[in-house]
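Questions regarding the structure given below will be posed in turn.
The complex appears here without one of its protein chains, the remainder shown in place.
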Amino acid sequence: MERKDYLKEPVDHIKIDAALTVDQLMQQFKNSGSLGAGRLAAACDIYEKMLKDKDCTVFLALSGAVVPAGMRTIVTDLIRRKLVDVIVCTGASMVHDAIEAIGGHHYKGTCAANDSELYKYHLFRIYDIYVPEEDYVKLDFQLSEMYAEIAKERKGESLSSEEFTWEIGKRLADKHSILRAAYEENVPIFIPALRDSEFGFIHWLHSSQKNQKNVLQVDAFKDVPTICGICVKSPKNGMIVIGGGVPRNTIQSSALASKKGLDYAVVITLDRPEAGGLSGSTLEETVSWGKMKGEADHVMVIGDALMIFPFLVASVTERIGPEFKRTPFFQLNRTVGKVN
Amino acid sequence: MERKDYLKEPVDHIKIDAALTVDQLMQQFKNSGSLGAGRLAAACDIYEKMLKDKDCTVFLALSGAVVPAGMRTIVTDLIRRKLVDVIVCTGASMVHDAIEAIGGHHYKGTCAANDSELYKYHLFRIYDIYVPEEDYVKLDFQLSEMYAEIAKERKGESLSSEEFTWEIGKRLADKHSILRAAYEENVPIFIPALRDSEFGFIHWLHSSQKNQKNVLQVDAFKDVPTICGICVKSPKNGMIVIGGGVPRNTIQSSALASKKGLDYAVVITLDRPEAGGLSGSTLEETVSWGKMKGEADHVMVIGDALMIFPFLVASVTERIGPEFKRTPFFQLNRTVGKVN
Amino acid sequence: MERKDYLKEPVDHIKIDAALTVDQLMQQFKNSGSLGAGRLAAACDIYEKMLKDKDCTVFLALSGAVVPAGMRTIVTDLIRRKLVDVIVCTGASMVHDAIEAIGGHHYKGTCAANDSELYKYHLFRIYDIYVPEEDYVKLDFQLSEMYAEIAKERKGESLSSEEFTWEIGKRLADKHSILRAAYEENVPIFIPALRDSEFGFIHWLHSSQKNQKNVLQVDAFKDVPTICGICVKSPKNGMIVIGGGVPRNTIQSSALASKKGLDYAVVITLDRPEAGGLSGSTLEETVSWGKMKGEADHVMVIGDALMIFPFLVASVTERIGPEFKRTPFFQLNRTVGKVN
Partner (left out) sequence: MERKDYLKEPVDHIKIDAALTVDQLMQQFKNSGSLGAGRLAAACDIYEKMLKDKDCTVFLALSGAVVPAGMRTIVTDLIRRKLVDVIVCTGASMVHDAIEAIGGHHYKGTCAANDSELYKYHLFRIYDIYVPEEDYVKLDFQLSEMYAEIAKERKGESLSSEEFTWEIGKRLADKHSILRAAYEENVPIFIPALRDSEFGFIHWLHSSQKNQKNVLQVDAFKDVPTICGICVKSPKNGMIVIGGGVPRNTIQSSALASKKGLDYAVVITLDRPEAGGLSGSTLEETVSWGKMKGEADHVMVIGDALMIFPFLVASVTERIGPEFKRTPFFQLNRTVGKVN
């Protein structure tokens, strides 16, 4: 590279002198094009590109307090508008969704709360949010009934985590529910660590009930061929990661196991690479494994995803406009349990 | 509180003028007693107290690159010396252990490597460490055989994640292996997100082999009653967390589901609470849920666990001395699959 | 507090189904009201309140790569629209501004650059931005002349850091320059660590020139009474902090030394409190010192200020509208060097 090649694009300065739409500001971030604002603008470009690439399946990884942070409707709308094709998430995320689906709520509070008093009052704290225990009890009761019903229908057949969420979504009436929307729109939700959440502990109650004839079976490995099958069938695969952990790892590993390698990747995280954990690892590192292609469009945005993801969604929503229609490449055939 | 009550203990200054043992330095950290050094000293005190409390079961949560970071023998020795009673970890940790158990290695490298070249050479990078693909291929081959053998023995019975690790440990010859040591010492290893690792992808290969008559079954929920049973039977429960994620959540939730609440907790992490994720959440927050008792001895050490955990182990090893013998309160009865 | 008092405000979910202005999205963040999005919305409310409080002087603390990140015009416009009254910043920030004022540029690059090649090419890297050395050489030459001229005018009188920036601003022609705008609008710019920047090293060249009769004198302490005087005279004081370090500390300490205590505070930072440094310290901690009043409106937003500050400015710009006029309470009287 010659010296002049390094000096091609000066940083343009962002100008804010009137009301701006989110995407107007994002376009300015693209012009400045450096540091955090530059990375966020790049993330928007990549997501837009994924959506307009007819060959690309869009995976969304969710971890952290997505629902308590007020992002439930954002995810539901992405599903209904066919702007995500597959979700991989923590169990807690869908427990939070189910809590609200049955009429429960997350309440605004403070991180400086007196936790002993909260304990006394049976209020559970998630940073600056409270959830009353009775909402969990109600959930336990309803899920327990659903488990028995599903088990009865399945007659001893084991479910995958993705069939589990489909069955739960089918039984939730709330249109605003992520699980319900995913059921209606046939967007699979994978929960690789399903047992590490209220879903697992309710199962314990369910299975230890006296005279319980039908115990729900979930096979730990059954969703592996399904998610890998999606990667295999899709000409291209892209992911957007909120946070990290198991959901990010599952998508990346599926891209590897299916010998495809991701074509697009956006990660929003506060985790850092030096500690060696998966959540903070660079996307460059994934290239060595074949989890992501060397030529993939990719960016890591360093920040709190629960603050930043809405800006990304708002920017891209504005770009594609209300008329935008997208037909997912991939379609799960529920009748035969295969990827079409 | 009166004013004078705030001014009781001045910070003593650390003195390093000759060779010090790790615990001699840690005792000075205790005397200084503030900020990071104070917290690390408190962590050592709490772990020592856990070990000397005959009623306490010690849970160790492992996440991140524990084995690639050179901490495999530390964990193995803790198992053999009965200084941990239960391990909850990521699938990757035990895959890394198994890689070494069958003769593979993790190699020192650099985080500034050319990942496209590494990909070409079939070398996988974990931050500044390389693993050759052939070690994974070898593992795939051997695990695949083990899976078939276990399936044949179990005759269609589903395993829990903890039975899975026990069966694998039984089949590894390497005395330095965490899985092997845990098998020999009857220390259960739970992997709540078992499928999110090479163990899951090998299962796909295994189950899709032609003429595979015996497919290994792992039940997603089966380990829930086991780990909760341990919490219930133990008069007290304590945890040491390296990192966060699913392993930390599983221990905390088990303490909640079993209505016990942790009595001791040490967390070493770089994650921060403000993002609302479980990994960085404060231990105070867990009190509101009943995951930890309000009066529990607890501390969060902010730092890279892969650098800090060895100092904690060295300090406590020195304190308890070579003669220290510990009889775990809890003992898993393998014959009947129950906690004694 | 009774139980029901904890359960007053459920988290509302953010809805993004069409193009939104930045403030429309921010109002939704206010309704969700939890975690990072909730904090950012609170920051916007506090800044709006500061601007509408006729008794409040607004201090802006700048650290980090503000100009290379494309935020130069944002700051200049805030000055010209009288939306900040006092700036406290690092020397580097104003060096970067001066570089552009004399025709230099910051160029978009990559953080994965070959630094040895950049060194060979005389290109300086700031994360993913390059600056050619010739821009610095040009600055050195021009500043050196300015120094001699200022020294000649001042006839041996020592300047404060704030008088220094005023004199430099006076000599820069670029209307887009922060220094120039501050000069024209009589907004004082304090650089407490002036010498820790190119301004200091140019001084060395300047003062060691042969036959240099007029050496510029800057008194290390002279700006202390000026900034404290501003705090004293202002009925209320508020600060917005981008990053941390010396600029944040200077404002907080001035509020303390003037026995006023801040009435409003917004801090945007990635630093964390546990390490004990000033940059990451909580705003609660400042209450114990009297740096901030116990009842002050305040919030810390955890994130990369170079990505987040533009959203805050855009939201508040939209709220106050184009007609908004603000008369700063405080006015520096340049003739007598005192606060009016």
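Chains here go by letter, A, B and C, matching the order in which they are written, and residues are numbered from 1 within each.
Everything below uses one rule, namely that contacts are C-beta pairs under 8 Å (C-beta built on N, C-alpha and C of every residue); 3 or more make two chains touch, one makes a residue touch a chain.
This one's a predicted model, so the numbers in the text were calculated from it and none came from an experiment.
Chemist: Any idea which of C:G38, C:P192, C:G238 or C:P328 touches the chain not displayed?
Modeler: C:P192
Chemist: Just to verify: which one of B:K108, B:K175 or B:R334 makes contact with the chain not shown?
Modeler: Selected residue, touching the omitted chain: B:K108.
Chemist: Touching the absent chain: which residues on chain C qualify?
Modeler: Interface with the chain not displayed, on the chain C side: 63-65, 68-69, 92, 111, 113, 115-116, 118-119, 123-127, 129, 158, 161, 192-197, 200-201, 203-204, 207-208, 216-221, 223-225, 228, 243, 245-246, 249-250, 253, 257, 270-279, 281, 284-285, 287-290, 294, 304-306.
Chemist: Suppose we count only contacts with the excluded chain; which residues of chain B make the list?
Modeler: Given the touch definition above, chain B has residues 1, 3, 6-23, 25, 28-29, 31-40, 65, 68-74, 77, 81, 105-109, 112-113, 117-118, 121, 123, 127-130, 132, 176, 270, 284, 301-304, 306-308, 310-311, 313-314, 317-318, 321-322 touching the missing chain.
Chemist: Could you pull out which residues of chain A are in touch with the chain that's been left out?
Modeler: Residues in contact with the chain left out: 34-36, 39, 272, 274-276, 302.
The criterion applied here is as follows: only the chains that are shown with their structure count from here on.
Chemist: Mind having a look at which chain is the central one, using mean CA positions?
Modeler: A
Chemist: Working from the CA atoms, figure out how many degrees chain A turns to land on chain C, in steps of 5.
Modeler: The C-alpha superposition of chain A onto chain C needs 180 degrees.
Chemist: Between copies chain B and chain C, are the contact residues mostly the same numbers or mostly different, with half as the line?
Modeler: Answer same: the two copies use largely identical residue numbers here.
Chemist: Mind checking the centre-to-centre distance between chain A and chain B? Centres are C-alpha means, answer in whole Å.
Modeler: The computed centroid separation for chain A versus chain B comes out at 26 Å.
Chemist: Let me have the rounded angstrom distance from the C-alpha centre of chain A over to the C-alpha centre of chain C, please.
Modeler: 37
Chemist: In angstrom, rounded to a whole number, how far apart do the mean CA points of chain B and chain C lie?
Modeler: That gives a centre separation of 45 Å.
Chemist: Give the residues of chain C touching no fewer than two other chains, as numbers and ranges.
Modeler: 34-36, 39, 302
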